[in-house]
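Omission of a single protein chain aside, the complex is shown with its protein chains in their original locations.
Think of it as A and B in the order they're written, each chain with its own count starting at 1.
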Amino acid sequence: MLGYIDKIREIAKGILENNKVDMVIGFRQGTVPMMNEPCIIKRPEDVDNLVWDGNCGINLANYLPGRTEKIGVIAKGCDSRNIVNHIIENKINREQLYIIGVPCKGMTDRHKLAALAAGEIVAVEESANSVMIKGADFENTFPKHDVMQQNCLKCTHRNPVIYDALAVDLADEQTDIDRYADVRQIEELSVEAKQQHFTDLFAACIRCYACRNACPLCYCPTCFVDESRPQWLGKGQDAIDIHTFHFLRAFHCAGRCTDCGACERACPVGINMRTLTKKLEKDCADLYNWEAGLTLDTRPPLDMYDVGDSDAFIK
Amino acid sequence: MEILKIKKDDLSKGLDALKKSYRLFGPAKTESCHEFKRLEQDEQPDFNFSNTRLSPKAIIYPQSETMFTYSLDENDEDAHILKEVNSLDAPQAVIGIRPCDADAFLLVKRNFDAPDYKDPYWLNAYAKTTLVGLACEKPCPTCFCTTAGSGPFSERGVDILLADAGDDYLAKVITDKGSALAKAAGWDAPSDPDSATEEIERLKTAAEEKISSHVETDHLDKIDTTALHQAPFWEDTAFACINCGTCTFLCPTCWCFDIQDETCGAKGERLRNWDSCMFPIFTVHGTGHNPRGTKKQRVRQRFMHKLKYYVDKYEIGIQCVGCGRCIRSCPVNIDIRKICNLMNHYKPDTVEEPAS
Partner (left out) sequence: MQNPYLPYPVRIDEIITETEDKNLKTFKFVFLNPEDEEKFAYRAGQFAELSIAGKGEIPIGIASSPTEKGFVMFTVNKVGLVSTHLHAMQVGDIMGIRGPLGNSYPWDVVKGKNLVIIGGGFAFTTLRSSIIYLLDPQNRADYGNIDVIYGARTPGMLLYRDELAEWEARDDINMHITVDGTDDPDWKYNTGFVPTIADQKAPPGDDDTYAIICGPPIMIKFTQPVLDRNAYAHDHIIMSLENRMKCGVGMCGRCNIGREFVCKDGPVFTLAELNKTPKEY
């Protein structure tokens, strides 16, 4: 994925110069290792500020809803699927967008690297197959596969599904991936063990809502947690309120979630809330043979009713 | 000011003795980081850390705390009348708090201990808490405490400051609270004051030299508030922000809160919960009007509060101790150092001469 940036800049410059777009949404170099900052580029001469590497895990589709400009947007496979969602859900028009597709080989897991490091990381060097981290008194190299975001390891849609230009030739998709081994493990637990699993999972939650706010699907003007009339749940640190937030948010993403991993990546306390969204993704696959964000032609299954819909869950 | 010498073995013995009269909190290793937690009978703090992921502010200022209780049962004589709850009365101590985090309590105290109003919850918990600081010998690359008005050996907010001198800790006893705690712990071995002072100075200088990250704050008080508020850089600065509460909840100097009633059956509690200027509902009026309805307005509020309004209001510097947590944990790399410098160097456009 290194080396894509020259082509990205060239495309961005071209569409800005030709006034095809008013701005390009991409990433600029972060101020700390493993972090790039989403940014807007408005002038062709500024495209050199754009960067692309394994630290672009934030989903840029999140920055599109409600914008009225013509926008060039850089999109990995997952970002492009969320753009499809946005178009279907009328959050942005296809005609407004110039999608610079970037086939993706996976993003590095900043939480995992931070946990592996023997101190604060001051530099990260990425090569084709490995990632090296450096700190004040340590230096380690890991195979890329070992420090990749969990969702990227199981990704079967690395290539953008819609695009106006490609930064590089389409990549080979990963095959023979078992996407739901972790979900099945939880499904097999007893009710009590499941309860314990989720209690442990969310114990560290500080209700900062970084997961919700990093998620392109969570664009509700007023989220149900913020409603006061009626007030659906308490605002304190009660475990049941916290669980309710995560569960309901996941349900609201059912059939829409692309497993882009932005929620888990954004979480400051390292909670893997993706086990919830993946369970619903699995159910949508099982019940409706559905994967979110692959086509502009069909609305998500929970948006529609079909007489053939499964009703096996009604007991 | 007394400097005690505590053999490393005696530290844990002293802490065990303290557990009889104090609730102790200290850094503990979790799966991926260190966090402050209550130290139970058989537990010792783990000092092998740079700083905790969350700040220790919750020990004095819990994320959610009960302010009052009430009953809605009409048969109760006091139905619908709010009742005060018993406040914390046992002493507690935080062992191994970093000097920046201890300093932060002093900044926050200015808010809760105003001349006209006193916040009884915060002030009571603060009064009951002794802070045993652990001087920072290996600051993080994102620490900028020395230019934020604190430092790796800052003595301002701590009651005792421990410095790691190899086989011993040199413990500088700063306040009466610290002195009482040292006595209860049985730490009474004096050090040679001259050589101990010299040693602490040496360690301090070495630690300060390792701080590689800085902010500039010298012009903040001189810039016109409304001009800074109108500065063009806010648009670009705020773009990436997703308006989550990470920065404000992890920050040791952020104190904003919400008040909520929660009823269960006929009994209920009025709670105080941390709140965040990043959240749109923080400021929304009953009518739906929101004076800080956009992301740009909210991001600007956070930085203007810390780096301008606070500076002007209290005239003691910025509302930040340079712990670096917001930088390390921001999901989208909003960096207070960059923004502080932008603000400090901002020159409002002068009116251009009309072309002749």
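By definition in this document, a residue touches a chain if its C-beta (ideal position, glycine included) is under 8 Å from a C-beta of that chain, and two chains touch if they have at least 3 such contacts.
Here the structure is a predicted model, which means the values were calculated and not measured.
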Residue among B:88, B:123 or B:342 that touches the chain left out of view: B:123
Contact residue for the chain not shown (choose from B:114, B:189 or B:206): B:114
Option touching the unshown chain, where B:1, B:79 or B:316 are the choices: B:79
Interface with the undisplayed chain - residues on chain B: 67-68, 70-72, 79-82, 84, 111-112, 114, 116-120, 123-124, 225-226, 229, 255-261, 263, 268, 270, 275, 277, 282-287, 289, 291-292, 297, 301, 304-305, 308-310, 312-313
On chain A, residues whose C-beta touches the chain left out of the figure: 228-229, 231
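Note that in this section only the chains that are shown with their structure count from here on.
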Whole-Å separation of chain centres (CA-atom averages), chain A against chain B: 31
Complex contact set, residues of chain A against chain B: 30-32, 35-40, 58, 62-63, 111, 114-115, 119-120, 122, 136, 206-210, 212-214, 222, 226, 234-238, 265-270
In the complex, chain B residues that touch chain A: 31-33, 50, 53-54, 63-64, 138, 140-142, 236, 239-240, 242-246, 249-250, 258, 260, 262, 271, 273, 276, 279-281, 327-335, 337-338
